[in-house]
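The complex is shown incomplete by one protein chain, all other protein chains being positioned as in the whole.
For chain A:
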Amino acid sequence: MYAQAFFVAVFGLAAIGFGVVVFRTSSMVRSALALLFSQTAVGCMFLAMQTEFLGVLQIMMMATEMSIMAIFMVMFMMDPGGLGGMDMSHQKRFSIGAGVSAAVVAIAVALLSDWGPVAEQVPDAEAQTRALGMELLGRSMMIFETAGITILTAMIAATAVAIPVKNLASKDNKEASE
């Protein structure tokens, strides 16, 4: 129990620390890497809380997702290296106020609520994965299928939005001239 508390706290602090670095550093590559480390620390928290499948999934997903994000940041940012000292933020006071308020409310709920009895044991990793599979293909199948269809829709929508309009216009002109 003490080991679990220690590891959850250590990985939690790492997730928070790297989360702060994301918005404090000027270099966009460092920012993307800090987010990767923060999300990996969250995955390690899942592992420390004996949720092995979700922990491994989180680490694998975030490793690929943040690598793609780093490439996009270098492509799209005005000052990806952060060498120009550009300030890429606005409404700082309002943002700090909103962030602190949201955190304080959530912390108050966490500390003041009566969470009732806490479970001491959970099934092992194999039993958990099996039970999650049965849940996905049983009671929650409609939600699972909806998530799959939504991902497919988003992939098509993102590709459609990203296709250059110029080519379509030139194709229309070509067809019109013919």
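Points worth noting:
Here, a contact is a pair of C-beta atoms (placed from the backbone, for glycine too) under 8 Å apart; a residue touches a chain by one contact, two chains touch by 3 or more; residues count from 1.
As a convention for this text, contacts and distances are computed from a predicted model.
One chain of this complex is left out of the view, and of "ATP-binding cassette domain-containing protein", "Putative ABC transporter permease protein", "NADH-quinone oxidoreductase subunit K" or "Acetyl xylan esterase domain-containing protein", the protein name its UniProt record gives is "NADH-quinone oxidoreductase subunit K". When the full complex is taken into account, the listed residue touching the unshown chain is A:69, out of A:29, A:69 or A:125.
Residues of chain A that touch the chain left out of the display are 1, 4-5, 8-9, 12-13, 15-16, 19-20, 22-23, 28, 31-32, 35, 38-39, 42, 45-46, 49-51, 53-54, 57-58, 61, 65, 68-69, 72-73, 75-78, 88-92, 94-96, 98-100, 102-104, 106-107, 109-111, 115-116, 118-123, 128, 131-132, 134-136, 139-140, 143-144, 147, 150-151, 154-155, 157-162, 164-165.
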